[in-house]
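Below is one structure; the comments refer to it alone.
Here the complex is missing a single protein chain, while all its other protein chains stay put.
Every chain is named by a letter (A, B and C) in the order it is written, and numbering of its residues begins at 1.
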Amino acid sequence: MKELLFVFFAVITVVSAGIVSFSRNLIYSVFSLMATFIGVAALYVFLAADFIALAQIMVYVGGILVLLIFGVMLTQKISTVTITHLSVNRVWIVFLGLLLLGGLGYTIFNTSWFTGEMRAAEPTVKAIGNLLMGKYLLAFEVASVLLLGALIGAATIARKEEQ
Amino acid sequence: MSEAQRIITPRGHQDGIILAKLDEVLSLARSHSQWYLQFGLACCAIEMMATAASRYDLDRFGAMPRATPRQADLIFVSGTVTLKMAEKIKVLWEQMPAPKYAIAMGSCAISGGPYSRHGYSVLKGVDLIIPVDVYVPGCPPRPEALLEGLVLLAEKVKKEKLLSQKFSKKRGGAEK
Amino acid sequence: MKNYFINVWNAFYTALVGLKVTFLHLFIKSVTVKYPLERDKVPANSRMKLEVDWADCIGCKACERACPVQCIHIDTSKALPEDNLAATKNGTARKLLVSNFTIDLSECLYCALCVYPCPEDCINMTPNYEFGKYDRKLLIEQFAPFSDDDRAKRQAFEEELKKKKLAEKAVKTKEKE
Partner (left out) sequence: MQGIISLFESGLGLPELWAFVIGVVVFSLLIFLFIALFVIVAVWLERKVSAVIQDRWGPMRAGLTIQGELQTIADTVKLLMKEDIIPKPVDKLLFILAPFIVFTATFMVFAGIPLGPNAYSGTFDLGLFYLIAISSLGVIGIVMAGWASNNKWSLYGAMRSVAQIVSYEIPIALILIAVVMYSGSFSVKEIIATQDTGYGIFGWFLFRNPFMFVAAILFLIAGTAENNRTPFDLPESESELIAGFHTEYTGMRFAFFFLAEYANMFVVGVLLAILFLGGYAPIWHVAALADIPVLGWFFGSSGFWIILKAMLVVIIQMWFRWTFPRLRVDQLMYTAWKVLIPFTMAIIVLNGIWMKLFNLI
């Protein structure tokens, strides 16, 4: 049963990811990215990472994807239905893609993956909280300072020049 | 002919009993839910607004104002239809989905009214461009007159048999 | 900064005032006239549907001439031998028979300009406003109680009379010459 569901979500993720990269219509790409995100969230659930899964949906689908859609819609020629995105530099892309594939494949096949018994899902929020506020506090704070810097930068750029 | 079809259409009946009964219920429901497209053109529009307001309350009949023709069942053409506006009425009428009705409100919309002889820029009756179901005369009509028009339209809708018509058309049955 | 808080408070406070106003309407009786069940009382002299008391019409066509939209049509003819024309309620003797009296209510303006010139007070505005129809043709109201055949007969008789008159005139002019 679980395998069937897993396969179902994996197929959704992979197929929609394929549409994202191969679709000629930019809008279709953006919308199928949603299916990819949801599929990934479902895969997180299979890894018993419920907090990450929900954060994935909330942050990526509710926030980042919406911003992406905004970006696409605010581009020019939005009034025509067929917005295409041209593929440029195909040779380089293929080369880089193969390189990435090789690297990832090497990592996957040479890592000693954790293989153990299936465990019941445990609440992860507390553990995540403890880690963020304890062991990785510095990294957490540095990341938040970085984001704050980005926020202030964006606000400064978007601001009207004072006469 | 399957068993189910036989129940729906017993022998000797043009439209089966069940179909006819179902039609009655559906038409009754439709007659109670006429969402209207606001199309006020002149002084009659003021009366139309008064009808929708508290004292006469179109909502009692299940009539909700809709701004988009796509969700409307009914168009109140209220007021003088100038030739320029006539085009727009035609377009909006074409955009409404199928079981659709029109009420011509006021003399101007029915026949051009005061402009029927000498109005060079006025359409002589909105029924020249769209099929009008109910004519509500008056210049302008009282709000009650418009409500009466709505009741008349409901009576007309109640008598319609959309399903039977559709099925008899599919079976190649004769249309009246 | 102070302004900001005053603004926020004002927005909040005025919103509460608005909510109070609408809440109080919970206790106000509905003002709706439930139309098909009950009706507003309309003043007796209100101007709605035109009505004609045909029996009083003398066919003077004053109303037809007065109508600004020309929605009244009157045809008159001499009375047939079998017609028995009674006097109107004002005592005026009727000399002509009104064979056709139509008002196109789809064009009528409710201006009542036709009411005042009528010498016999036979055309009147009534407070009746409920006469919606499914067909535009049904809005052309016929007040003369004749069938179409009857009307044709009267028309023919009228024309015959006219011909006779013309012939008589011709004879007279010839005699003069």
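Here is the rule we use: a residue touches a chain if its C-beta (ideal position, glycine included) is under 8 Å from a C-beta of that chain, and two chains touch if they have at least 3 such contacts.
Computed from a predicted structure; not experimentally measured.
Student: Using the touch definition given at the top, which of the shown chains does the missing chain touch?
Tutor: Over the full assembly, the chain not pictured touches A, B, C.
Student: Determine which one of C:Ile6, C:Val31 or C:Leu161 touches the chain that has been left out.
Tutor: C:Val31
Student: Please identify which residue in B:Arg60, B:Lys90 or B:Arg117 touches the non-displayed chain.
Tutor: Considering the complete complex, B:Arg60 is the one touching the chain left out.
Student: Pick out which of B:Ala29, B:Val91 or B:Leu128 touches the chain that's been left out of the picture.
Tutor: B:Ala29
Student: Considering the whole complex rather than only what is displayed, give the residues of chain A touching the chain that is not shown.
Tutor: Within chain A, the residues touching the omitted chain are 1, 4, 27-28, 31, 34, 38, 50-51, 54-55, 57-58, 61-63, 65-67, 69-70, 73, 78-79, 81, 123, 125.
Student: Touching the hidden chain in the full complex, which residues of chain C are there? Just list them.
Tutor: Looking at chain C, the ones touching the missing chain are residues 4, 8, 15, 18-19, 21-23, 25-26, 28-32, 34.
Student: Name every residue on chain B in touch with the hidden partner chain.
Tutor: Residue positions of chain B that touch the missing chain: 26, 28-30, 32-33, 35, 53-55, 57, 59-62, 66-68, 70-71, 73, 95, 97-99, 162.
Keep in mind that, in the parts below, only the chains that are shown with their structure count from here on.
Student: For chain A and chain C, what's the span in angstrom between their mean Cα positions?
Tutor: The computed centroid separation for chain A versus chain C comes out at 74 Å.
Student: Compute the distance, rounded to whole Å, between the mean C-alpha positions of chain B and chain C.
Tutor: 26
Student: With centres defined as the mean C-alpha position, give me the chain A-chain B separation in Å.
Tutor: Chain centroid spacing, chain A to chain B, equals 51 Å.
Student: Which residues of chain C are in contact with two or more other chains?
Tutor: Residues: none.
Student: Quick check: what residues of chain B touch more than one other chain, meaning two or more?
Tutor: Within chain B, no residue contacts more than one other chain.
Student: Mind pulling up the chain C residues that touch chain B in the complex?
Tutor: 30-36, 39-40, 42, 48, 68-70, 104-110, 129-136, 139
Student: Which residues of chain B touch chain C in the complex?
Tutor: Within the complex, chain B contacts chain C at residues 54-57, 60, 107, 110-114, 116-117, 125, 127, 132-139, 141-142, 144-145, 147-149, 151-152, 156.
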